[in-house]
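Of the protein chains in this complex, one is absent; all others appear in place.
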Amino acid sequence: MSVAKSFPARAFGAVGLMAAAMVMVFFVAPEDADQGISQKIFYFHVPIALTAYACFGTGAWKALRLLWTREERYDLESYTAVHQGTIFGALTLITGSIWAKASWGVWWTWSSNQLVLFLVLFLFYCAYFMLRFSLEPGPRRARLSAVYALFGVALIPVSFLAIRLANDFIHPTVFTRHGAQMTHTMFAAFCVSWAALLALAHVMYRIELLGKRIDANLRDLREALTAA
Amino acid sequence: MSTYAADVAALARKDLRLELRARDTLPAMLLFVLATLVVFHFALPAGSGDDPAYGLLWVALVFTALLGLGRAWVPERENAALDGLVLAPCDRSAIWLGKALATLAFLAAAEVVALPAFALFFAPLRSTALAGVVLADIGICTVGSLVSAMAASSRTRELILPLLFLPLAIPLIVGGVGSSVSPHGGKYLLFLALYDGVFSILSWASFEYVVTE
Amino acid sequence: MSSGEKYVAAAYAVVLLAVLVWVAIIGAKLVRLDRETAELAALARRTGPGRSSDDG
Partner (left out) sequence: MLIRARDVEKRYGRAWALRAVSFEVDEGGCLLVTGPNGSGKTTLLRLVCGLAAPTGGVLEVGVDRAGLGFVGHESLVYRDLTALENLELYGRLYRVPERRERTGMLLERFGLWDVRNQRVSGYSRGMTQRLALCRALLHEPQLVVLDEPYTGLDDEGAGVLDRELEMLARERTLVVSTHDVGRIDALADTRLALA
């Protein structure tokens, strides 16, 4: 199908974008005034988080399609997208804690709303996989995973709001995020690295999906042959 | 609309009748919440003030609800009664709403004992806190009934229910604790109402896909 | 390298490492798939073109 043909193009596109992002981040974008070099982590940490949101969103969208059209293929696509989202979510947590160590000297801080949100989402989507592995393969598993993926995407805004509210009474240290005031070139570097990470996620998603489809086809082939 | 409400009422009544007859879920929830509060007393270091106590109240409420939710679909599993309900021409979401209301009744009954006991053991509960409890209960029972139906059709029922439910309960705990502790508690009540709205509609719409193929 | 630079390097290294681990996992899957396809190919040859599976 057309996608398979254009896959190498997308893969090379991703590599190209990643290279461009590296150049932009380390050579073009100026060093941040007060944060210094450690601000460079920001160019990966935040795009990875945004890419994770995109993966969870895709997973929920595929889940919705599954519930509407009952087509089995959406189950695999939703599962793979959620799996990608979890990988990028874990990376967000790791790079986030490295950034916290670089900026405030602690490996974990409850005052960074986004970091805490990813901790909650990470717990949620690990439960998604636990649910999936405790169900027999078949339409029931596909539907339950789809419904749970929909709850996940609804949870993102709600728990972000909750965490913001929680900051008021847990320890109301007001933490000023400087994300917004970026110079022009910094912002360009941010956008390029975000595009690069989105492309990387897409390529990984397609590869993993192909692997799962080959598995399914092989299973049918084995059945057809052994049934002879 | 009236037949939908009548279906929901009949299903909820069935659960209350089953509970009055079996008398296993409610007593267990009552004793559990009291025992948890006493354990928390010993868990809290002396003179640790009221705020941690309110936090622990919400932990006790959520886990008591989990106890009730774990039992929610047990009657439907015996003799595959759930298939009987799914085969009936009524709207499948009525099955969920009936179960959510019954679970809400059990949770409320447990809280009628737990909240005065908390006020006695730890600290008084102001009106916003009580409103927070009511709103959070709605969220717990609506989302919990759906999630426990999911857990019921998996192999590891009691094991997976807390894993599925707790991440979804985190916003409820934040709203609940906020409504009991924070000076401007109204904000948290609004947030709890938002949560109830969003997740009740989502549960109502997706329950059909949890019980059918 | 100042401590700041070490952390930046660590962050980007972690991402690279994650992708490499993922590639290794996909590699392991490919090895398994390769073995399975080889088995099936052998099985298909044994049943032979004449007695194909569908008219069995």
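Remarks
Order of writing sets the labels: A, B and C. Residues in every chain begin at 1.
In this section, a contact is a pair of C-beta atoms (placed from the backbone, for glycine too) under 8 Å apart; a residue touches a chain by one contact, two chains touch by 3 or more.
The shown structure was predicted, so the numbers you read here are calculated from the model rather than taken from an experiment.
For the chain left out of this panel, the touching residue among B:D50, B:D83 or B:E158 is B:D83. Considering the full assembly, B:A22 is the residue among B:A22, B:L159 or B:I201 that touches the omitted chain. Considering the complete assembly, chain A touches the hidden chain via residues 70, 72, 136-139, 141, 219, 223.
With the whole complex as reference, residues 3, 6-7, 10-11, 14, 17-18, 21-22, 75, 78-81, 83-90, 212-213 of chain B touch the missing chain.
Following the convention adopted for this analysis, only the chains that are shown with their structure count from here on.
The geometric centre of chain A is 31 Å away from that of chain B, both derived from CA atoms. Chain B and chain C have CA centres that are 44 Å apart.
The mean-CA centres of chain A and chain C are about 21 angstrom from one another, to the nearest whole unit. Multi-chain contact residues of chain C (touching two or more other chains) are absent. Across the complex, chain B meets chain A through its residues 51, 143, 146, 150-151, 153-156, 159-160, 163-164, 166-168, 170-171, 174-175, 177-178, 181-182, 187-188, 191, 194-195, 198-199, 202, 206, 209-210, 212-213. Listed in rising order, the residues of chain A touching chain C in the complex are 36-38, 40-41, 44-45, 48, 87, 90-91, 94-95, 98-99, 101-102, 200, 204, 207-208, 211, 214-215, 218, 221-222, 224-228. Those residues of chain C that touch chain A in the shared complex are 2-5, 7-8, 10-12, 14-15, 18-19, 22, 26, 29-30, 33, 36-37, 40, 43-44, 47, 51-54, 56.
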